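Here the complex is missing one protein chain, while the rest keep their positions.
For reference, chains read A, B and C in written order, and residue numbers begin at 1 within each chain.
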Amino acid sequence: MAQVGTRRLEGVGGIAGARSRPRGRPFRKLDDSRFFPLVLLLPILIFFLIWNVVPLLWLVGLSFYRYDLTSPEPARWLGLDNFTAIYNDAQVWGALGRTLSFMFFSVGLQTVLGVVLGLLFWGSSRMPGRRLALTLLFAPMLLPPIAIGSYWRLIYDPIFGVLNYYAREIFGQRYDFLGSKDYAFPAAVAVDVWMWTPFMILMTLAALASVPKAELEAAEVDRLPWLKRLWYVVLPHGKFILMLGILLRTIDAFKTTDMIFVMTKGGPGVKTELIGLTVWRRGFASFSMGAASALAVIALLIAIAFTSIYLYVLNYRETRGQFR
Amino acid sequence: MPDSGGAVLEFRGIAKTYGERPLLAGLDLAVPAGDFLVIYGPPASGKSVLLRLLMGLETPTSGQVWLRGVDATPIAAAERNIGYVPQSFALYPHLSVRDNIAYPLQLAGTPKADREAIVRRAATMLKIGELLGKRPDQLSGGQKQRVAIARGIAKETEIFVLDDPLAGLDFKLREQLVDDLKVLQEETRATFVYTTSDPIEALTLADNLAVLVDGRIVEAGEPERLYRSPAHLRTMELVGFPRTNFVPGTLRGADGALRCETPLFVAAMRPESDARQEPGEWSVSVGMRPEDVVLVEERTRSSLAAEWLPFSATVTLREDLGGEEIVYLDAGGTPLTTVIRHHAGQANPDLGQRVDLAVRVSDLLVFDAGSGRRIARGIETSNG
Amino acid sequence: MAEIRVQGLRKEFGALVALDDVSFSFPESRVTCLLGPSGCGKTTLMRIIAGLERATRGDVYFGGQRVTHLPPRKRNIGMVFQYPVVYRGISVAENIELPLKSEKLSKAERTARVAEVVEILGLGDHVAKDITQLDNGTRQKVAVARAVARQPRIILFDEPITNVDANAKLQLKRAFKELTRRLEQTIIYVTHDQTEAMTLADQIALMQDGRIVQCDAPRELYNHPSDVFGGWFLGNPGMVFVDGTLSANGSGTVVTAPLFPAPVPTAGGASDEPATAVTVGIRPEHIRVATGDAPGAVAADLLRKSITVGRQYLLSLRVGDVAFKAKVTPQVGESLPARGAVWVTLPPERVTLFAPNGNRVDATLTQPR
Partner (left out) sequence: MNATARIRQGLYYAVLWGIAIVFFLPVLWVILAALKTKKQIIAKTPVWFFEPTLDNLQRVIERENFWKYLRMSVFLSLGGVMIALVVSFLAAYCFSRYKPRGTNFLMFLLLSVRMVPAAAVVVPVYLMYAAFGWKDTFLGMVLFYAMFSIPFSLWILKGFLDGVSLRYDETALVNGGSRLHIIFRVVLPQVKPGLVAAFIFNIIFVWNEFLFNYIIGGKSVTMVPVQLQAGVNSGGSADWGYIAGLSTIYMIPPILAIYAFQKYLLVGMTFGTVRGEV
């Protein structure tokens, strides 16, 4: 036993005077108990149970049934029939393929444009009215998608649309952007690009802000050329946030429904019908809930896969401690 | 169970493991009332965990914490009534300095008038009286630390725990705060338990010093005793600045005499106990304090008495502390340091120069390389 | 190689004056340490010299050339930052070489320069390693190597060893010492650590509140601070200060202070002025402490003693209500009791006098006859 030397003083107290016995507490409080963490979690668990688990089970269950709201007959067990039907459904495959190319083009364009414009905005911190300019810039992504869809219907309108007028001024020709087979899809992509490029600008600015100031200063003192600075200084720090941005956009592009719904309803034909719209249509246009659920289950799985990738990237960075 | 024997707080057989990893291993320590105990050890030696066990913020895997004569292990942190200065300042950013300091009192339900008086007193002691109206983010690092200490001591209790409160502060700030803390403790006569990994801080503050290495207390006692007569290699290494020089060697016992051979010298030793009287051979570490390694002028070298062991080394760096200088040396691959004091008119070697050194046999301490325990020391010659 | 001169440099951050009209010359091919507590303006001064910060007023000259308005890349300087800046994704050697690639040097020349700095800084074992495999200390060495390899006229160090562990600190100090012995460049080294400054500098420029208060060789600065601040800031602990009075007594001027048993005559001071307040300063290691009385000694209370650097003893003492510190040798320290009555002597030749405004008084004390 390491009894350290005996000491001459009797301890008499601290600055406030000693009161050596703590005041006893008559009863053990709830928050000392080991159930306290559970109490904190209870509300979220209830929400999770009622609004996530129940619908999820419902959804998965329903996907094995034939269940039409319009028909009087009760739900009928189908097994995997709904899924095989989807597998054989060219329309679904078409919508999936269209969604993929929508994601590819719109996210790709947003990224390129966003990075370029973001770099342009780098160093604008002392711009007069910067806050207002950024508000205008970021406005598209924060307005109701429903409203956005309707604006663009107005702008794209073949007769009085402002875009058509200028198209004719320049190309001498009118375009029915949303009504024509050739232009509807690019027109939808264009709206998405307009709406979400500001997001990629935001992410690029965040990525640039994550580059330590000293490293930029060192590159300046070391006289590195512009491109080398981007490559050796900016990219190693910024790529992570940029990656998160791209992933978030990909997940979000997969979900696009409202805006298309208002703008084209998937038309002309199925030219702009994305998977979200297909699910919606199956459920609430033809009221075949079973088939819609099966499709929803598939969409769900794809979304979970995307989210996993996102979180994996996020976690990878945290565990590898790449902050320094 | 041993009687607590007037100890105001006591660790009995404390062990703590996180998963598989043992942080503290069977640790006993008793602290008498009014003591300034410094728990001193290298970073990550378990100092903070020990304090957190004392505060009741962690539960020991085994063993007990006794407070004021009762087993406090099952008592919640809130009921232990200990003043606490955590490692990072942890000042509440949304409260003024005054409210930060008054915080423990407010929680304890001290009447408002008394609170103000105690806050004033604490602020005066720590020389932050004029800062009471400010917010933490308006303060410098040293001021924040003073506020954190004031908050820690403004509590109606007689036991205070300070977890390396000066870590990360500027040199000059530490110098002042160390002094103020010592005076504070002597004036209040409260029991202070303090951790640090700075040797000078530990030596300056401690009434008693507990050297903690790898979750074990290797030695505890008054700092001067630990400094002069360390029983363990780690004690000698850590207690004192600059760090002690160690030379690996072999201790040989034959014909009732002990000899220690190192790359630098060969010297006669005497065992610490009879156990080492028998013939044998041990691999050892020979410790010599930097101030005991002295620079010798070439011409006086031959006239050195037999009690001095001469060797030579090359100067690799001279670090000027102002009042004294640390000379870093390389003696055939063994790094060594020595201290020279300018005002004492000592030798003044150049960087890269080969210099002659000597150490007195009686200043050598020999430690078992395996256990780290002291097993022998240099023989004192009668005329020394 | 170039002398660096700043002229009437002023920097304001809002209401805060970071640099208060600093005019100063950093001599060519020398290591000048800017030393001072945090917030004294030393980093701001260096950043203005580097061109990373713009002065509110004043000019910077390299050699004879005015560079006030040049961006950093046109100033031909090297700089090492507080936290190790390395370029990611490439090896140590490539890191050192990267800036050289923009310098229009032959491949052979580049390789030779890299090899040279690698050798000086002892990076030989690491050249091929990826930068992410290195600890902070080694990274900082790489940063130093990169700055040096370009052979700029001027190299600036901004507290380069603050953020590395103790062991790496020592290694870096060795490397700096070695570097500065070999290099011909003008070097400015910013630090708040007096030991670093004393160890590495040819001369130290001590800063306080946006001004350079003194510039001298390290030992000179330590031994003869030109004001109270220098005396306090250097040393561990810093100088001991005691209030006293300077007055005339017929034959000359004398200093009266609680730590002197009788007035001590001065040499060189003015003699017929009325009594003025003066601060008596002495380094704690110069104070003599003994258990017995001696000529020139006063009785003191020893409050505490503790072991400090190299087994010296740090003593807390009090004479009347004046509390102060002294640092004594192991032998003396051991002979003293833990607390109690002792005798304290201030050797007059070690005492420095300061005026009430903090400046050193040009007067030396002499042994009382």
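In the analysis below, a residue touches a chain if its C-beta (ideal position, glycine included) is under 8 Å from a C-beta of that chain, and two chains touch if they have at least 3 such contacts.
As the structure is a prediction and not an experimental result, all values here were calculated from the model.
Within the full complex, the chain left out of the display contacts the shown chains A, B. Of A:Leu78, A:Val92 or A:Val279, it is A:Val279 that touches the chain left out of the display.
Checked against the hidden chain, the listed residues A:Ser71, A:Gln91, A:Ser124 or A:Ser286 yield one contact partner: A:Ser124.
Per the touch definition above, the residue from B:Ala7, B:Ile82 or B:Leu126 contacting the chain not shown is B:Ile82. One chain is missing from the display, and on chain A it is touched by residues 22, 29, 31-32, 36-37, 40-41, 43-44, 47-48, 50-52, 54-56, 58-59, 62, 117, 120-121, 124, 127-129, 131-147, 149-155, 159-160, 162, 165-166, 194, 197-199, 202-203, 205-206, 209-210, 241, 244-245, 248, 251, 254-255, 257-258, 261-262, 275-277, 279-280, 283-284, 289, 292-293, 295-297, 299-300, 303-304, 306-308, 311, 314. Think of the hidden chain as still there; on chain B it touches residues 52, 55-57, 77-80, 82, 84, 86-88, 90, 92-94, 103-104, 107-108, 151, 155.
The working rule: only the chains that are shown with their structure count from here on.
For chain B in complex with chain C, the residues that touch the partner chain are 140-141, 170-172, 175, 179, 182, 200, 203-205, 223-224, 227, 240-242, 289-291, 316-324, 326, 328, 339, 341-344, 351. Interface residues of chain B facing chain A in the complex, by the touch rule stated above, are 2, 5-8, 28-35, 37, 68, 76, 78-81, 83, 105, 108, 110, 118, 121-122, 125, 153-160, 184, 188-191, 207-210, 217, 219-222.
Residue ranges of chain C in contact with chain B, taken from their complex: 37-39, 170, 173-174, 177, 181, 192-195, 198-199, 218-219, 222, 232-238, 283-286, 304, 306-312, 314, 316, 327, 329-330.
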